[in-house]
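Only one protein chain is missing from this complex, and each of the others stays in its spot.
Showing chain A:
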Amino acid sequence: MTAPPRPRAVAPADEAVRAVVGRARRTTWRYAALGIAVPAVLLLGWQAAGMAGLVDTLLFPPPSRIAVRCVELAASGDLGADTAATLGRLVPGYVIGAAAGALAGFVMGVSRTAGAALGPLFSALYSVPKIAVLPLLLLLFGLNDTPKILAVAITVFFVLQINTASAVRQIDPRLLESARSYGASGLRLLRFVLLPGALPGVLTGLRTASGLGVVVVVAVEFVASESGLGHLIWNAWTLFQPDRMYVGLVAVAMLGSLFSAAVTLAGRRAMPWRSR
């Protein structure tokens, strides 16, 4: 008698699995490469056009010159100092505004009375462009960092307040009922149901606010500051230094994307149940 044939089916199935995984991985890589290739090609085109004299290099200095200028500014410490100044306004403003906004939104979402009392007032205030109150803040607090931090905080506050309040109200009533049926109330309801239930909405607010916070801090630094990336950009305009201006623009863009990436990452860590 011959030995039974080895289960051959395993090998082809294995191969099929590998093929599927390989295809998925290649697709992922291809899209990632595309995302990098397009900006790279655009930069190269800009560089080539500048070198060929097709664009005015005074207004559009080629990327290589911007890069050189960037290294110079970084080496001299100017870029670092301006970035630090901007962060020193953005981060405290963001943290204060986010904490106050999330708290206010939470109270307004949980308590119908608070929602009724504050809702109309806050939606009226929300429609005031926050940057428009900067002169008032300058008048109140003088030419220091306080009005700049507050301008960021006010912007972030409203975004968080609105997102958090609606997140609390949108918690699935069936989940609330089921939690209540097991006797959840007060602090336990807060900890086990309301806080985690509202978290996705809070994080949406945090992400939106991170972008807006960068916009506001730069705008504030344009007009009322002697330091910071906003001042760097504005000052480069008044002194007609386009390459320095581009360095500022690139730095702001990177600051903004790193900031929202950090918020997104923190959000993922805070919500392990939403993996994938």
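What we mean here is this: contacts are C-beta pairs under 8 Å (C-beta built on N, C-alpha and C of every residue); 3 or more make two chains touch, one makes a residue touch a chain; residues count from 1.
Assume contacts and distances are computed from a predicted model.
Per UniProt, the protein behind the absent chain is "Nitrate ABC transporter ATP-binding protein"; the candidates were "Xanthine dehydrogenase small subunit", "Ferritin-like domain-containing protein", "Cytochrome c oxidase assembly protein CtaG" or "Nitrate ABC transporter ATP-binding protein".
Only one of the listed residues, A:196, A:211 or A:267, touches the absent chain: A:196.
In the full complex, chain A touches the hidden chain at residues 174-175, 177-184, 188, 192-193, 196-197, 199, 271-273, 275.
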